[in-house]
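Entry: chain A
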Amino acid sequence: MLALNNVEVVYDRVILVLKGLSLSVPEGKIVALLGSNGAGKTTTLKAISGLLQAENGRVTDGTIEFCGADITNRDAEEIARRGIFQVMEGRRVFEHLTVEENLIAGSYTRKDRRHLKKDLALVYHYFPRLADLKHRVAGYLSGGEQQMLAIGRALMARPKLMLLDEPSLGLAPLLVAEIFKIIKEINQQEGTTILVVEQNANIALSIADYGYIMENGKIVLEGDVAKLKDNEDVREFYLGLTDVGKKSYRNVKHYKRRKRWLG
Partner candidate 1 sequence: GKKEAPSTGPATAEKTKEPVKIGGIFDLTGPTADVGQPYADGAKAYIDYLNSKGGVNGRQVELIDIDYAYDKTKALEAYNKLVKQDQVAAILGWGTGDTEALKQMIAADKIPYISGSYSEGLLDINLCPYNFLVAASYSDQARIALKWIKDNWKESRKPRVALIYNDTPFGKSPVADAKKYAAQIGIDIVADEVVDLKALDATSQMLDLKQKKADFAIIQGTSNLAATVLKDAKKNGLSTRFIGLNWAADEKVIKLAGPAAEGYIGVIPFAFPYEKVPGMAVIQEYLTAKGQKLEEKNQKFIQGWTSAMIMTEGIKRAGDKVTGEAIKAGLENLANFDTGGLSAPVTFTAQSHRGSEKVRLAEVKNGRFEYLTDWIGYK
Partner candidate 2 sequence: MKLLTIEELSLHFGGVTALCNVSLQVNKGEILAIIGPNGAGKTSLLNCISGLYRPSAGRIIFQGRDITRLPPHRRAQLGISRTFQNIELFKHLSVLDNIMLGRHVHMRAGVLSGGLYWGLAQREEVAHRRRVEEIIDFLEIESVRQKPVGMLAYGLQKRVELGRALALEPELLLLDEPMAGMNAEEKEDMARFILDIAEEWGTTMILIEHDMGVVMDISDRVVVFDFGRKIAEGVPAEVQANPRVIEAYLGQQMGVER
(Lines give C-alpha, C1' and ligand atoms only; values in the text may rest on other atoms or scores of the structure.)
Protein backbone atom coordinates (compact mmCIF):
# COMPACT_ATOMS: atom_id res chain seq x y z
CA MET A 1 0.00 0.00 0.00
CA LEU A 2 2.77 2.37 0.98
CA ALA A 3 6.31 2.00 -0.23
CA LEU A 4 9.39 4.10 0.37
CA ASN A 5 12.27 3.43 -1.96
CA ASN A 6 15.72 4.70 -1.13
CA VAL A 7 14.41 7.91 0.31
CA GLU A 8 16.81 10.67 1.20
CA VAL A 9 15.69 13.67 3.21
CA VAL A 10 17.59 16.87 3.68
CA TYR A 11 16.73 19.68 6.10
CA ASP A 12 17.73 23.28 5.40
CA ARG A 13 19.43 22.08 2.21
CA VAL A 14 22.37 20.68 4.15
CA ILE A 15 21.38 18.37 6.98
CA LEU A 16 21.02 14.90 5.57
CA VAL A 17 18.76 12.92 7.86
CA LEU A 18 17.39 9.98 5.91
CA LYS A 19 20.07 8.20 3.95
CA GLY A 20 18.40 5.89 1.50
CA LEU A 21 15.60 4.47 3.57
CA SER A 22 13.26 1.84 2.19
CA LEU A 23 10.24 0.35 3.81
CA SER A 24 6.80 -0.82 2.87
CA VAL A 25 3.51 -1.10 4.62
CA PRO A 26 1.12 -3.75 3.38
CA GLU A 27 -2.59 -3.02 3.36
CA GLY A 28 -4.50 -3.81 6.51
CA LYS A 29 -1.45 -4.45 8.64
CA ILE A 30 0.21 -2.74 11.54
CA VAL A 31 3.85 -1.96 10.96
CA ALA A 32 6.09 -0.74 13.76
CA LEU A 33 9.07 1.50 13.17
CA LEU A 34 11.54 1.50 16.02
CA GLY A 35 14.78 3.32 16.49
CA SER A 36 16.83 5.37 18.85
CA ASN A 37 16.40 9.08 19.40
CA GLY A 38 17.22 11.17 16.42
CA ALA A 39 17.32 8.19 14.09
CA GLY A 40 14.88 9.93 11.80
CA LYS A 41 11.62 8.20 12.60
CA THR A 42 9.60 11.37 12.81
CA THR A 43 11.29 12.58 9.68
CA THR A 44 10.23 9.44 7.89
CA LEU A 45 6.62 9.99 8.84
CA LYS A 46 6.77 13.62 7.82
CA ALA A 47 8.28 12.69 4.51
CA ILE A 48 5.30 10.44 3.91
CA SER A 49 2.67 12.92 5.00
CA GLY A 50 4.23 15.90 3.27
CA LEU A 51 4.81 17.89 6.44
CA LEU A 52 8.50 18.24 5.72
CA GLN A 53 8.01 21.37 3.67
CA ALA A 54 6.73 23.27 6.65
CA GLU A 55 10.10 22.65 8.29
CA ASN A 56 12.26 23.44 5.36
CA GLY A 57 12.95 19.81 4.58
CA ARG A 58 12.76 17.95 1.26
CA VAL A 59 12.91 14.50 -0.15
CA THR A 60 15.92 14.81 -2.40
CA ASP A 61 16.14 11.28 -3.69
CA GLY A 62 14.03 8.16 -3.91
CA THR A 63 10.29 7.84 -4.20
CA ILE A 64 7.32 7.44 -1.95
CA GLU A 65 4.36 5.58 -3.40
CA PHE A 66 0.94 5.28 -1.95
CA CYS A 67 -1.65 2.99 -3.51
CA GLY A 68 0.34 3.01 -6.69
CA ALA A 69 0.59 6.78 -6.98
CA ASP A 70 3.77 8.77 -6.49
CA ILE A 71 3.33 11.17 -3.61
CA THR A 72 6.93 12.29 -3.19
CA ASN A 73 7.13 15.93 -2.15
CA ARG A 74 3.44 16.55 -2.62
CA ASP A 75 1.48 19.05 -0.58
CA ALA A 76 0.44 17.84 2.83
CA GLU A 77 -3.20 18.56 2.19
CA GLU A 78 -3.21 16.60 -1.03
CA ILE A 79 -1.63 13.61 0.64
CA ALA A 80 -4.16 13.82 3.44
CA ARG A 81 -6.92 13.85 0.87
CA ARG A 82 -5.57 10.63 -0.54
CA GLY A 83 -6.14 9.00 2.80
CA ILE A 84 -2.98 9.33 4.85
CA PHE A 85 -3.40 10.84 8.26
CA GLN A 86 -0.54 11.57 10.61
CA VAL A 87 -1.02 11.78 14.34
CA MET A 88 1.86 14.00 15.23
CA GLU A 89 4.38 13.60 17.98
CA GLY A 90 3.41 15.50 21.10
CA ARG A 91 -0.30 15.22 20.35
CA ARG A 92 -0.80 18.70 18.89
CA VAL A 93 -4.49 19.06 19.57
CA PHE A 94 -6.07 22.42 18.81
CA GLU A 95 -5.79 23.93 22.24
CA HIS A 96 -8.52 26.50 22.07
CA LEU A 97 -11.10 24.32 20.41
CA THR A 98 -13.34 22.05 22.39
CA VAL A 99 -12.94 18.31 22.15
CA GLU A 100 -15.86 17.99 19.79
CA GLU A 101 -14.67 20.85 17.61
CA ASN A 102 -11.31 19.15 17.38
CA LEU A 103 -13.03 16.03 16.15
CA ILE A 104 -15.12 17.98 13.64
CA ALA A 105 -11.99 19.64 12.33
CA GLY A 106 -10.60 16.16 11.84
CA SER A 107 -13.41 15.29 9.48
CA TYR A 108 -12.53 18.20 7.22
CA THR A 109 -11.38 16.07 4.31
CA ARG A 110 -14.50 13.93 4.33
CA LYS A 111 -16.73 14.85 1.47
CA ASP A 112 -20.00 13.74 2.93
CA ARG A 113 -20.93 15.54 6.07
CA ARG A 114 -23.93 13.31 6.60
CA HIS A 115 -21.93 10.78 8.53
CA LEU A 116 -20.59 13.29 10.96
CA LYS A 117 -22.89 12.19 13.76
CA LYS A 118 -22.14 8.55 13.15
CA ASP A 119 -18.42 9.13 13.06
CA LEU A 120 -18.54 11.09 16.28
CA ALA A 121 -20.44 8.24 17.86
CA LEU A 122 -17.80 5.82 16.68
CA VAL A 123 -15.00 7.84 18.23
CA TYR A 124 -16.91 8.11 21.46
CA HIS A 125 -17.41 4.39 21.30
CA TYR A 126 -13.69 3.76 21.19
CA PHE A 127 -12.90 6.50 23.68
CA PRO A 128 -15.81 6.83 26.10
CA ARG A 129 -13.70 9.27 28.14
CA LEU A 130 -13.86 11.76 25.28
CA ALA A 131 -17.63 11.72 25.32
CA ASP A 132 -17.54 12.99 28.89
CA LEU A 133 -15.13 15.73 27.91
CA LYS A 134 -16.97 16.79 24.72
CA HIS A 135 -17.28 20.45 25.63
CA ARG A 136 -14.00 20.90 27.45
CA VAL A 137 -11.29 23.05 25.89
CA ALA A 138 -8.69 20.66 24.59
CA GLY A 139 -5.66 22.63 25.80
CA TYR A 140 -6.46 21.77 29.40
CA LEU A 141 -6.86 18.04 28.97
CA SER A 142 -4.30 15.76 30.48
CA GLY A 143 -1.71 14.13 28.30
CA GLY A 144 -3.50 10.86 27.92
CA GLU A 145 -6.77 12.53 27.10
CA GLN A 146 -5.08 14.63 24.48
CA GLN A 147 -3.53 11.53 22.97
CA MET A 148 -6.94 9.91 22.75
CA LEU A 149 -8.27 13.02 21.14
CA ALA A 150 -5.47 13.05 18.60
CA ILE A 151 -6.18 9.48 17.60
CA GLY A 152 -9.90 10.11 17.65
CA ARG A 153 -9.39 13.03 15.35
CA ALA A 154 -7.58 10.78 12.95
CA LEU A 155 -10.44 8.32 13.05
CA MET A 156 -12.83 11.07 12.01
CA ALA A 157 -11.00 11.36 8.72
CA ARG A 158 -11.47 7.67 8.03
CA PRO A 159 -7.98 7.40 6.60
CA LYS A 160 -6.71 4.43 4.69
CA LEU A 161 -3.36 4.74 6.38
CA MET A 162 -2.79 6.14 9.83
CA LEU A 163 0.69 7.26 10.84
CA LEU A 164 1.18 7.30 14.59
CA ASP A 165 4.18 9.06 16.04
CA GLU A 166 4.97 7.83 19.55
CA PRO A 167 1.42 7.45 20.78
CA SER A 168 2.62 6.26 24.17
CA LEU A 169 4.77 9.28 24.90
CA GLY A 170 4.22 10.38 28.46
CA LEU A 171 1.26 8.11 29.06
CA ALA A 172 0.61 6.05 32.14
CA PRO A 173 1.08 2.29 31.69
CA LEU A 174 -2.62 1.56 31.92
CA LEU A 175 -3.38 4.07 29.22
CA VAL A 176 -0.58 2.86 27.03
CA ALA A 177 -2.05 -0.57 27.14
CA GLU A 178 -5.49 0.80 26.48
CA ILE A 179 -4.47 2.97 23.57
CA PHE A 180 -2.58 0.18 21.89
CA LYS A 181 -5.53 -2.09 22.44
CA ILE A 182 -7.70 0.45 20.68
CA ILE A 183 -5.18 0.83 17.89
CA LYS A 184 -5.34 -2.88 17.33
CA GLU A 185 -9.12 -2.75 17.42
CA ILE A 186 -9.25 0.04 14.91
CA ASN A 187 -6.95 -1.88 12.67
CA GLN A 188 -9.04 -5.01 12.88
CA GLN A 189 -12.52 -3.56 12.85
CA GLU A 190 -12.12 -0.60 10.53
CA GLY A 191 -9.41 -2.19 8.43
CA THR A 192 -7.20 0.85 8.80
CA THR A 193 -3.58 0.29 7.91
CA ILE A 194 -1.24 1.61 10.56
CA LEU A 195 2.39 2.63 10.65
CA VAL A 196 3.41 3.26 14.21
CA VAL A 197 6.62 4.80 15.48
CA GLU A 198 7.36 3.89 19.09
CA GLN A 199 10.03 4.01 21.73
CA ASN A 200 8.19 1.51 23.83
CA ALA A 201 9.26 -1.47 21.78
CA ASN A 202 7.57 -3.97 24.04
CA ILE A 203 4.11 -2.73 23.45
CA ALA A 204 4.64 -1.81 19.82
CA LEU A 205 5.84 -5.24 18.92
CA SER A 206 3.00 -6.77 20.84
CA ILE A 207 0.42 -5.45 18.39
CA ALA A 208 2.41 -5.11 15.18
CA ASP A 209 2.61 -7.59 12.35
CA TYR A 210 5.91 -6.45 11.01
CA GLY A 211 8.73 -4.30 12.31
CA TYR A 212 11.56 -2.10 11.12
CA ILE A 213 14.46 -0.91 13.16
CA MET A 214 16.29 2.18 12.06
CA GLU A 215 19.51 3.80 13.13
CA ASN A 216 21.01 6.93 11.74
CA GLY A 217 18.62 7.41 8.86
CA LYS A 218 18.72 3.85 7.60
CA ILE A 219 16.84 0.65 8.19
CA VAL A 220 19.20 -1.72 9.93
CA LEU A 221 16.87 -4.58 10.66
CA GLU A 222 13.43 -5.68 9.57
CA GLY A 223 11.25 -8.68 9.82
CA ASP A 224 8.22 -10.34 11.34
CA VAL A 225 7.60 -9.40 14.88
CA ALA A 226 8.42 -12.84 16.12
CA LYS A 227 11.75 -12.76 14.37
CA LEU A 228 12.61 -9.35 15.77
CA LYS A 229 11.73 -10.37 19.28
CA ASP A 230 14.30 -13.12 19.02
CA ASN A 231 17.08 -10.89 17.85
CA GLU A 232 19.85 -10.41 20.41
CA ASP A 233 20.33 -6.70 19.86
CA VAL A 234 16.66 -5.96 19.86
CA ARG A 235 16.29 -7.80 23.10
CA GLU A 236 19.13 -5.93 24.70
CA PHE A 237 18.70 -2.41 23.38
CA TYR A 238 14.99 -2.12 22.70
CA LEU A 239 13.31 -4.50 25.04
CA GLY A 240 15.78 -4.01 27.85
CA LEU A 241 16.14 -7.73 28.40
CA THR A 242 19.29 -9.66 29.18
CA ASP A 243 19.92 -13.32 29.20
CA VAL A 244 18.96 -13.47 32.82
CA GLY A 245 15.69 -11.67 32.16
CA LYS A 246 15.00 -8.05 32.90
CA LYS A 247 18.03 -6.10 33.94
CA SER A 248 17.95 -3.62 36.77
CA TYR A 249 18.70 0.04 36.29
CA ARG A 250 20.71 -0.02 39.50
CA ASN A 251 23.06 -2.64 38.20
CA VAL A 252 23.44 -0.90 34.93
CA LYS A 253 24.68 2.02 36.85
CA HIS A 254 27.59 0.24 38.45
CA TYR A 255 28.59 -1.48 35.31
CA LYS A 256 28.51 1.70 33.26
CA ARG A 257 30.14 3.76 35.89
CA ARG A 258 33.04 1.43 36.13
CA LYS A 259 33.34 1.66 32.43
CA ARG A 260 33.36 5.42 32.57
CA TRP A 261 36.07 5.53 35.16
CA LEU A 262 38.21 3.07 33.35
CA GLY A 263 37.75 4.81 30.06
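As a convention for this text, contacts are C-beta pairs under 8 Å (C-beta built on N, C-alpha and C of every residue); 3 or more make two chains touch, one makes a residue touch a chain; residues count from 1.
Keep in mind how these were chosen: all candidates are chains of the complex that A comes from, given by their letters.
Just so it is clear, the model here is predicted, and its values are computed rather than measured.
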Given options 1 or 2, the chain of this complex that touches chain A: 2
Chain A residues within the candidate 2 interface of the complex: 34-38, 90, 140-145, 166, 169-177, 199, 201, 237-240, 246, 248-250, 252-253, 256-257
